[in-house]
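Just one protein chain is left out here, and the rest sit where they should.
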Amino acid sequence: MTTTSTASARATRYGYLGPEGTFTQMALLAWAESHGGEQTAYGSVDSALEALRLGEIDAAMVPIENSVEGGVSATLDALASGDPLVVIGEVNVPITFVLAAPAGVALADVRSVGTHSHAWAQVRGWMDANLPRAAYIPTLSTAAAAAGLADGGVEQGYDAAVCAPIAAANHGLEVLAENIGDRSEAVTRFVLVARPGTLPERTGADKTTVMLFQRDDRAGGLLELLEQFAVRGINMTRLESRPTKDSLGSYCFSIDFEGHVLDERVGEALMGLKRVCAEVRFLGSYPREDGAPVEVAQHTSDADFGSAREWLRSLRRP
Amino acid sequence: MTTTSTASARATRYGYLGPEGTFTQMALLAWAESHGGEQTAYGSVDSALEALRLGEIDAAMVPIENSVEGGVSATLDALASGDPLVVIGEVNVPITFVLAAPAGVALADVRSVGTHSHAWAQVRGWMDANLPRAAYIPTLSTAAAAAGLADGGVEQGYDAAVCAPIAAANHGLEVLAENIGDRSEAVTRFVLVARPGTLPERTGADKTTVMLFQRDDRAGGLLELLEQFAVRGINMTRLESRPTKDSLGSYCFSIDFEGHVLDERVGEALMGLKRVCAEVRFLGSYPREDGAPVEVAQHTSDADFGSAREWLRSLRRP
Amino acid sequence: MTTTSTASARATRYGYLGPEGTFTQMALLAWAESHGGEQTAYGSVDSALEALRLGEIDAAMVPIENSVEGGVSATLDALASGDPLVVIGEVNVPITFVLAAPAGVALADVRSVGTHSHAWAQVRGWMDANLPRAAYIPTLSTAAAAAGLADGGVEQGYDAAVCAPIAAANHGLEVLAENIGDRSEAVTRFVLVARPGTLPERTGADKTTVMLFQRDDRAGGLLELLEQFAVRGINMTRLESRPTKDSLGSYCFSIDFEGHVLDERVGEALMGLKRVCAEVRFLGSYPREDGAPVEVAQHTSDADFGSAREWLRSLRRP
Partner (left out) sequence: MTTTSTASARATRYGYLGPEGTFTQMALLAWAESHGGEQTAYGSVDSALEALRLGEIDAAMVPIENSVEGGVSATLDALASGDPLVVIGEVNVPITFVLAAPAGVALADVRSVGTHSHAWAQVRGWMDANLPRAAYIPTLSTAAAAAGLADGGVEQGYDAAVCAPIAAANHGLEVLAENIGDRSEAVTRFVLVARPGTLPERTGADKTTVMLFQRDDRAGGLLELLEQFAVRGINMTRLESRPTKDSLGSYCFSIDFEGHVLDERVGEALMGLKRVCAEVRFLGSYPREDGAPVEVAQHTSDADFGSAREWLRSLRRP
C-alpha cells in the first residue's frame, strides 16, 4: 500500500487499485476533483473497497469494464455483497501499451519480455512482427513487470517490460516502442465508488448501475426483468451475468442503463424490479463521462409521467 | 318513452333501454337500489345516455356484452364519445325465451311466429323440433313481438311471439313453452352508467372499464398496450375492438380488467396507458356482480407497491 | 330469394346477402369475375353461407367489416363454425346514402322517413339540418324501405326512404338528395367466400384471415397469441373478439393479417398458433383489393427464412 500525500485544502482521501503506475491510477488522475487529495494504492479491488467501507478513504477508483476483456469480476462481485456502496462517477481510459527497458537497452537487445498475461495477449501482433523470437515471462501485473526492471531486471529473467506509459515513467525506464497494442481503440472503464449518502445531481446525461437477483431460476426470468426496462423505454448499456455462488447455473445480473434514479421512468422501472426480484442492489446514478444526453424514448419524459399522474389523480378524486 | 313512477323517498331517477318488458328492465329490477326509484324506458341506448348526460336521469341501465352476440356496439360507442360517463355497477341476466300467445291459442295452432332476428337465431333448435313448419316473421324487438300480439296479432301476421318472460307478463299473454333457447346458459351483462362524480368504493372484487385509442396504426401497437397490463400482472376479462370511424382498419379497444383505479397496480398501468395511447377514456371502477375477489398476481399487491415506493424514496434521499 | 339469371359461358353461381339493391349487391357487381354469372340474393348471411356449403352456389359475397359499425357479427360467427369455408377475395364499397321518394314527392313534402336503424344513425346530421321535423319509421333494411315505397309507401307510413343508390334505381324512385351520410368516407368491406379447394395465388399484396380459439382463459393469453405474429414481423389489420358462446367472458379472436399462407413467415406463425391455440380456423389467403404490397419487416422475407433453413440443415448434417 503506497500513499502519495499532497498538500490539499480539501481533505478528501482517494484509494485505487494499485500498484502505482497502472491504468487505474491514470483514471484517478483524470478525475479532476481528486487533484490535491490523498491517493492510496491498494493491492486488490477487494482491499480498496474494504478500506472505503471502513472509512479509511472517501472514494475508490476501480475498473469495471474493459472493451477487450469484458466485465471486471472482482469489482462486480465486491459491489454485489457486503455493506452498500455506490458509484458516483466514471472515467474511460484508453489502454495503450509501451515496451520499456532500463537505459542502455536497445530494441535489438531484447530477448525476453515480462508482463501480465492479459497485456501479453493484447500485444501479440506487434511482438510477432517486431520481436518474433522474444521469450515471454509472466508477471503478476504490468506495473510489476516495470518495477522488476527498475529493481534490476536481470534477476527477473527478462530484458524489457510491456506496461502502461505511466509505469515506465514512474520507474525511470526508457520507452522503446509506443502504442504497441493490437487494438488501438481498447478502452477500460473505471468507476469512482463511495459510501451511500450523496447522490450525484441529475445532469440529463446520466447512467444508473444495479445488481439484480432473480427470485428463482425459471424460464423467462431474465425476459421478465428486461421487460421492466423496455416498457418504460429505458436503454441498457451493459449487462453482465455473474454467478450467485450458490450453485452452478444460478446467476444474478449487473446492469448499467441510461438515466438517473430521479427520472420518473427510472423510478418506476426500479420499483417494478424491486417487486419482481429477490433483491435489487442500487449501485448509484452518476453523470456519463462523455456527457452524451440520454435519448428519452417517446412518451417517457418526466413531463409525460407528470401529466399521467395528474390525470390519474383526477380519476381517483372525481 | 314510458315512465313507471313509484312513490320514493330517494329521488333517484333511472333510465333503461326499453321498451318495457325487455331483459334490460329485468336488469334494472335486479339492481336493489333502484327499487322505489323512477324508471324510464328509452328507445335506444343513445337516447338513454343522452338523457343521462342532460341530467334528466341519474343513472341508466344498458346492455354491454352478450354471451352469444358479443359486445353491444351501440353501448360501447355511446360511452366512447361525447361527455364522459362512468360505469358504477354491473348486472348479469340469464337470457331465457318463452313462446307466448294470446289466451286461447294452443301450441298446435301456431303457424307463424314473430320475434327479433337475434332471438329467432337463438331458438332455432327448439323451433325445428317442435314447430318445424312455422313461418318466421321478423319484428323490431322481442318486446315489440309481444306487444303486437296484445294489440291484435292477426294483423301482424303471426300467431305467437318469442320474447322475455317479463314481456309475456306485461302484455297478458299466455306462455306456451318456457326456456326455449338453444343455449340455456346464455347471459347478457348490463352496466349501470352515471355521470362522473362518485367513485364506487373499492371492494377487492372490482372491475375497471376503459376505452383505449392507439396513437397510430403501427405493427405491434396492441401488443404494446397489452404489455402495460401484463407487466403489472393485471388480468383482462373483455376486449373488443371498435372502429374509430375515421377509416377502415383504424380501431380502438374497449377493455374490462380486474381491479379498481385505487389499486396501486391499476394506477400504474393506467398511467402507462395514458402515456402510450393517443387517448385513454376511463369508464369506471365498480364491484363485480359475482363478488369474486381479484386474484392478485405475485408481487403486485398494494403492499408490494408500497414497500417498493418506500425503497425508491430511500434511494432518492440517501 | 331472388335469382338474376344471365346468359353465361362460365357456369359460376354467386350468392349474396340480399335483398337486391343493397350494398352487398354493389360489392358483387364490383367483382369483375362475377359478371355473366348467376346471382342469387339470400335473406341472411347464414342462409347464403348455408347454400354455399350445400353446393347450391359456388361463392357468396357477404359483409365482414364496416368503418362505422365494426365487424359484422353474423358473418364472423357463420365462418367460425360449421363446415370450413375460405375467403377468396375482398371488395370495399363506399357507403353512400340517398333520400329517395316516388315520382312527384318533393323534399318539402317529406314528413316521415323510413330506413334501417343503422342507416338512420348515419344520416342524423343531414336530417337535423334539412328535415328536422321528419318522423323516423324503422324498417328491416334500407332496401326494404325503398321497396316499401315502390309498393305504395302510404300504407307503410312514410314518404321517403334512406337507402343505397342502387335500391332507388331498382325500385324506380327519384333521388331527392345524394350523399347524405354524416361520414362521407364510410366504407364497408365485403368478402367473397367459397368452399376450400382453391387457394388464390400469392400476389405479394395479400391478406390472411383466421379465427383463433384460446386453450384457456388465462392472463396473458391474447398476448401470447399476438407474440406469434410479432416475433415473425407480421402486421395485423383487423382484430375482433367474439364470444365463444360457452360462457360470458370466453372469447375467440377473428384476425386479418398481411401476407399469404405460402409466405414462410406466415407459415411459421400459423404453426406457432396451431401449437398454442385450442383451435385455429384458417379462413383463407387472398389478394388485397387495394393491391398495396405487404411491407415485409426486416429479416422476415422468404429469402431470409430460406437461408436460415439452409444454415440449420448444415448444422444438422455436419
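Each chain gets a letter, A, B and C, in the order it is written, and its residues are counted from 1.
To be clear about the criterion, contacts are C-beta pairs under 8 Å (C-beta built on N, C-alpha and C of every residue); 3 or more make two chains touch, one makes a residue touch a chain.
If you're wondering where the values come from, they're calculated on a predicted model, not measured in any experiment.
Asks: Taking the whole complex into account, name the chains on display that the unshown chain touches.
Replies: A, C
Asks: Identify the residue among A:65, A:159 or A:263 that touches the chain left out of the display.
Replies: Answering carefully, the residue with contact to the hidden chain is A:65.
Asks: Which is it among A:53, A:202, A:238 or A:309 that touches the chain not included here?
Replies: Checking the options A:53, A:202, A:238 or A:309, the one contacting the hidden chain is A:238.
Asks: Of the residues in chain C, which ones touch the absent chain?
Replies: Listed in rising order, the touching residues are 86, 196-199, 227-228, 231, 261-262, 267-268, 270-272, 274-276, 280, 282, 299-300, 304-305, 307-309, 311-312, 315-318.
Asks: Tell me, which residues in chain A touch the chain that this view leaves out?
Replies: Interface with the chain not displayed, on the chain A side: 44, 46, 65-71, 73, 92, 121, 138, 140, 183, 185, 187, 189, 219-220, 222-223, 226-227, 230, 233-243, 245-251, 297.
To be clear about the criterion, only the chains that are shown with their structure count from here on.
Asks: Based on which chains are in contact, what kind of graph results: line, ring, star, complete or other?
Replies: line
Asks: Which chain's centre, taken as the mean of its Cα atoms, is farthest from the centre of chain C?
Replies: A
Asks: How big is the gap, in whole Å, between where the Cα atoms of chain B centre and where those of chain C centre?
Replies: Between these chains, centre-to-centre, one finds 26 Å.
Asks: What's the distance between the Cα centroids of chain A and chain B, rounded to whole Å?
Replies: A distance of 60 Å separates the two centres.
Asks: In chain C, what residues contact two or more other chains?
Replies: none
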